[in-house]
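For reference, the structure I am asking about is given below.
Removed: one protein chain of the complex. Kept in place: all other protein chains.
Naming follows writing order (A, B and C), and every chain is counted from residue 1.
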Amino acid sequence: MIQIRTDLAIENREIYKEKNDGEVPGVEVEEDSGDNYTVTRVKILDEIGEKHLGKSKGIYITIDVPKLKNTDEDLKDEISQLVAKEIKGMDIVKQNTKTLIVGLGNWNVTPDALGPKVVERVLVTRQFFIAYNKEEDETVANVAAISPGVMGLTGIETGEIIKGIVEKTKPDLVIAIDALASRKMERVSTTIQISDTGINPGSGIGNKRIGLNNNYLGVPVIAVGVPTVVDAVTMVNDTMDLIIGSMKNVSKVGTEFYSTLEQVGNEEKYHLIKEVLEPFMPNVVVTPKEIDSIIDDLSIIIGNGLNMALHHGIDLKDVNRYIR
Amino acid sequence: MIQIRTDLAIENREIYKEKNDGEVPGVEVEEDSGDNYTVTRVKILDEIGEKHLGKSKGIYITIDVPKLKNTDEDLKDEISQLVAKEIKGMDIVKQNTKTLIVGLGNWNVTPDALGPKVVERVLVTRQFFIAYNKEEDETVANVAAISPGVMGLTGIETGEIIKGIVEKTKPDLVIAIDALASRKMERVSTTIQISDTGINPGSGIGNKRIGLNNNYLGVPVIAVGVPTVVDAVTMVNDTMDLIIGSMKNVSKVGTEFYSTLEQVGNEEKYHLIKEVLEPFMPNVVVTPKEIDSIIDDLSIIIGNGLNMALHHGIDLKDVNRYIR
Amino acid sequence: MIQIRTDLAIENREIYKEKNDGEVPGVEVEEDSGDNYTVTRVKILDEIGEKHLGKSKGIYITIDVPKLKNTDEDLKDEISQLVAKEIKGMDIVKQNTKTLIVGLGNWNVTPDALGPKVVERVLVTRQFFIAYNKEEDETVANVAAISPGVMGLTGIETGEIIKGIVEKTKPDLVIAIDALASRKMERVSTTIQISDTGINPGSGIGNKRIGLNNNYLGVPVIAVGVPTVVDAVTMVNDTMDLIIGSMKNVSKVGTEFYSTLEQVGNEEKYHLIKEVLEPFMPNVVVTPKEIDSIIDDLSIIIGNGLNMALHHGIDLKDVNRYIR
Partner (left out) sequence: MIQIRTDLAIENREIYKEKNDGEVPGVEVEEDSGDNYTVTRVKILDEIGEKHLGKSKGIYITIDVPKLKNTDEDLKDEISQLVAKEIKGMDIVKQNTKTLIVGLGNWNVTPDALGPKVVERVLVTRQFFIAYNKEEDETVANVAAISPGVMGLTGIETGEIIKGIVEKTKPDLVIAIDALASRKMERVSTTIQISDTGINPGSGIGNKRIGLNNNYLGVPVIAVGVPTVVDAVTMVNDTMDLIIGSMKNVSKVGTEFYSTLEQVGNEEKYHLIKEVLEPFMPNVVVTPKEIDSIIDDLSIIIGNGLNMALHHGIDLKDVNRYIR
């Protein structure tokens, strides 16, 4: 079982492969790539795969776009389209699917505000279907959206709020957007994970205790997440590896120390660092300086992606027009 | 039946009394006053009262504080205490009452944002009762709070969201905060209405179609509202009355014109003005210039009032401390 | 001299023409129109024109777009281009003009926040010219931008702040954006006024005491303004005219009363209404309900227009990309 904190299936796979040869058992992997991106689809097929990756059975699509941080608007449009294509490829969204979009996270904490920001940017239409008493429309699908807040703000489990709304409004599909934690700073704001497994307890940068998944809500749940933070322990851990690795060839003592550390094992080392760090820095996050504008950009990319994936009459030409 | 747009029972009573002699049948009125305020408790006793005032049976407490607009902090504290006292006086809140506070309205539209702002300022504790698995506490009561947004933002009826949450979290009481419309500009931001009838369809400055009341939610609902706008038709109507009234004694023609207008009748005149105005100004609101800071001040007064009314261990000394 | 409160030269002209035959002396007017808009260029030629319109010598371009309130994105793009074209047509902006954009108004008061919102949306480049020690660039011009706040927030006259910055940074041109008052609700959010006279004391919806003009700042000042409020007195005044006008043919008394009122004269009537209203509603503004999103849309239109007018390498294809 993997202990290092990450919400990305692709990172759990990397950790597995650092220690073992060959692909994770019970897991199938598919890759696609363009000039600017790589798409990796990790399919966890069975309980063996679940156990090895510490994640539920299902598909985890990771879109890696190293240059996403730069403000190249054409690239952003390209990635919006890719998000739409991958969601459509899951074969859950049909022309008249009724969708509830849920923006998870705390709007007062910048790196946790991705979900609420995406909700502000999607085209909400359910009210018109009700007002005109329609079941379907030529251009748009029936979409509702809410940001339920976090338990620290409302006193209520997010899952309970959403379950109540699902029972009342009976959507065919829930799409939940959340900010994630990654173990690598270079993934922050450059990786988008889309999964058909929903969101499970303990994932995301807040602490959810109830899962948002088919099992609990009774409808399919697509989760869309982007890493916006790295936890401090992970960062120190990875940097020490880099430092000591770079020293290993410099001095004999370095080499010996490195092999000592290597024997310690990753998990043990992680916990050692955690123990040392914790008294000095509880609840520290590591985040890019310009996280506010990164969250803004990402919310446009994902908002556009969702608008194109859900509303059959909206394409790239229109899509920036629906974004506020 | 009263047609003129107002959410205040006290104004419906005024309109009745403008046309008739004596108190409204089926209604009992009680007044209290201090140096700085008047409290009027309008009790609608039966269906006759309901019909005459166009409002549901129950008590409507109006706190009028003409000087509230000025930033006198002692006065604000005094009114917070009065809000707490009047809520307690309804005899619905007990020491261990579990309360769900609901902030109605659209946070993007300043005069409609009162509810969401109050929710930001109340002390939410339900998560601690869950975390420590407690039923009661010496100092604080079990309070949750949410701002569900409006249908234009979420695509979902506010009432459905709240009903879902009530079913999941089973509070003993809902307190709903909303911005209201008044027929008099001088009431905007100086009057607080507290009622044990909840909120009924069509009231508030947005358009709710489902009521938030005991009948629908299955628990008592206290509504707290403050007028933040006057609608344009009402304002023109009232001003014309003033103008023409002031001309009536000046010239013979004025007197005649006035008596012509008087014969027209209030409702007819209102509709005449509405007809004339509407093509030129749909959806116009009349609001004080400094509405942003007024909403801020009111949210503190009401937030403090609720904190003192609900949490038995919190008094005036503490109360500004819980406000962000 | 016109007393009725308006910041629009075109309205002053209308008022003149309501009372007199023919064009205002000392004024030249030019009209252009498209399917969706009318452009009126009022040129005040001399002191006679100044006196009649109560405004400084110069050109006042008014773009009227009755359908602007509807969220038609193509129309918005069209109007952005029109704004750019009209600004370029003033022949003040050259390829290497150094511009300081000033967003006037109070960001805490929604209808007054247009200027600060536009400043958030323009492409600011001066820092790069400094960093790379360049005088010119192939694609972009040297643009700085600031929102100085209002005196109630800073304690400092806006004019003094801007004068200080102009002395330090020596721009060739100042463009000042401000929210205006109109006498007609139908102009709110559908009219854009562009003028080469700068901003003069007392105009705008706040009260500036120092002008932002060539005379005070020592460089040309283009003012861009949009009416976002109507004052309550104006609205009541205009509505009474409509009402009484509609009654005039109905009854003999109405006719007489109307002619009495007509004899009163516009200014006198305005002051009568003001006197009656003021005790009841100081500082009231009349504004569309959805003013928050209107301000957002307008800031994009004007921001885009400025980006195209100033930066020679930016055209419509790019322009939505520079807007956050």
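Assume a contact is a pair of C-beta atoms (placed from the backbone, for glycine too) under 8 Å apart; a residue touches a chain by one contact, two chains touch by 3 or more.
Remember, it's a predicted structure, so these values are computed and weren't measured experimentally.
J.: For the chain left off this view, which of A:185, A:199 or A:306 is in contact with it?
T.: Of all options in A:185, A:199 or A:306, contact with the hidden chain holds for A:185.
J.: Out of C:20, C:139 or C:154, which touches the unshown chain?
T.: Looking across C:20, C:139 or C:154, the contact with the absent chain belongs to C:154.
J.: Tell me which of C:53, C:144, C:199 or C:230 is the one touching the absent chain.
T.: Candidates C:53, C:144, C:199 or C:230; residue touching the omitted chain: C:144.
J.: At which residues does chain C meet the chain that is not included here?
T.: Residues touching the hidden chain, for chain C, are 124-127, 130, 142-146, 148-149, 151-157, 160-161, 163-165, 167-169.
J.: Please give every residue of chain A in contact with the chain that is not shown.
T.: Missing-chain contacts on chain A: residues 108-110, 184-186, 232, 235-236, 239-240, 242-243, 246, 251, 253-254, 256-257, 260, 272-273, 276-277, 280-281, 283-293.
Note that only the chains that are shown with their structure count from here on.
J.: Please find the two chains that have the most C-beta pairs touching each other.
T.: B-C
J.: Using mean CA coordinates as chain centres, what's the chain A-chain C distance in Å?
T.: Those two chain centres are 45 Å apart.
J.: Could you state the distance in Å from the CA-based centre of chain A to that of chain B?
T.: 42
J.: Please report how many Å separate the Cα centroid of chain B from that of chain C, as a whole number.
T.: Distance between chain centres, rounded to whole Å: 36 Å.
J.: Identify all positions of chain B at which a residue touches two or more other chains, and write them in rising order.
T.: Not one residue of chain B touches more than one other chain, so the list is empty.
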